[in-house]
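What follows is a structure written as structure tokens; I'll ask about it next.
Let's turn to chain A:
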Amino acid sequence: MRKQAAIIGMILCLGGGLAIGWFIPSLFPTPTRVAVIDTIQSRGTFIVGTSADYPPFEDFYTNNDTYYGFDVDIADLIAAEMGVTVVWVDMDFDSLIGACTAGSIDMIAAAMTYNEVRAEKLAASTTYVTVAQAVIVKNSSSMAITALDNLTIAANQLIGVQAGTVMQADLEALGMVAGVNFTTYPRADALMLALDGGAIEAAYVDEPIYEAFKTTYEIKVIFSTDPEPLALWTRYSEPELLYVMNKVILEGYQDGTIQDLIITWFG
Partner candidate 1 sequence: MNKPVLRVLDVWKSYGELEVLKGISFDVEEREVKVIFGPSGSGKSTLLRCINLLDPPDKGLIYLRGENLTVPGVDLNMMRTRIGMVFQQFNLFSHLKAIDNVSIALQRVKGFTKEEARKKAYDALERVKMSNWADHYPAQLSGGQQQRVGIARALAMEPDVVLFDEPTSALDPELIGEVLQVMLDIAKSGTTMIVVTHEMGFARAVASEMIFIDDGVISERGTPDHFFKSPESERVKNFLHKLDILYGGYEKLLKE
Partner candidate 2 sequence: MSELPDLPSIFFYILVTGLPTTLILTVLALGFGFLLGMVLAIMRVYGERELAWIGSAYEKLMRGIPVLVLIFIFAYGIPEIFWYLDSLYRQVASIILALSLRSAAYQSQIFRGAILSVNPGQMLAARAIGMKQIQAFRHIVLPQAIRLAVPAWTNEYSVVIKDTSFAYSFGVIELTKAAYRVSVNFPILWAPTMLIAAILYFLVTYPVTRIFGKKQNKRLKELGIGGK
């Protein structure tokens, strides 16, 4: 008898708790929203998420523990506009969107291409740089293509891309299947290593990546696509921050700051 009572009691408490959790918040007046930009300024730090393995956009030098890259400089510009400093959160590329929507980071600066799928979840800034995609092979390779769908030929022509990128989506849009027609790598440097080692015959990457690695490996571009826009990302609920981001980008182009950065990092 006691046990039945205990079990019924537990169920009632659980149900009661759920009901309370469901209804009570609507009874309270909505708390005044604190814009993240105010939090940033009172805190003095701007939390930016990135995946620091993608030179020349973002990289981390272990010998002096600093972040370097095109995106790093752009983020510094935005932070300066707000009068704060950047605190970097260096994580997996795939996890960045989740972290931003969850509020753990304020902005994503990780050479993340604009596309509708991402735009559904986060707000994109205006394009801050455009890059093309290129198919690169080793200097010793005799491979030649005239269009991207030439890559669909035969599985023994192994292609590599970085996971979660637009390049992967492009190949899949052509009907290619990961693991069958192409292989994904979590990091650009692993991709380059695989190309150099012969595990793959060709890599399909952002063109600036080729620029960054062309001194390390003997590679050449055999094909490049139309340029695509990169954006910085934040939450839709933070229009003030988005405004500042866009302002810095536009003014940066107007007074030539961003062009200088492009030459510094990509030239």
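Candidates were picked such that all candidates are chains of the complex that A comes from, given by their letters.
Basically, contacts are C-beta pairs under 8 Å (C-beta built on N, C-alpha and C of every residue); 3 or more make two chains touch, one makes a residue touch a chain; residues count from 1.
Given the structure is predicted, the values throughout are model-derived calculations rather than measurements.
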Given options 1 or 2, the chain of this complex that touches chain A: 2
Residues of chain A that touch candidate 2 when the two form their complex: 3, 6-7, 10, 43, 45, 47, 49, 52-53, 59-63, 65, 87, 89-92, 94-95, 98-99, 101-106, 187, 189-190, 192-193, 216
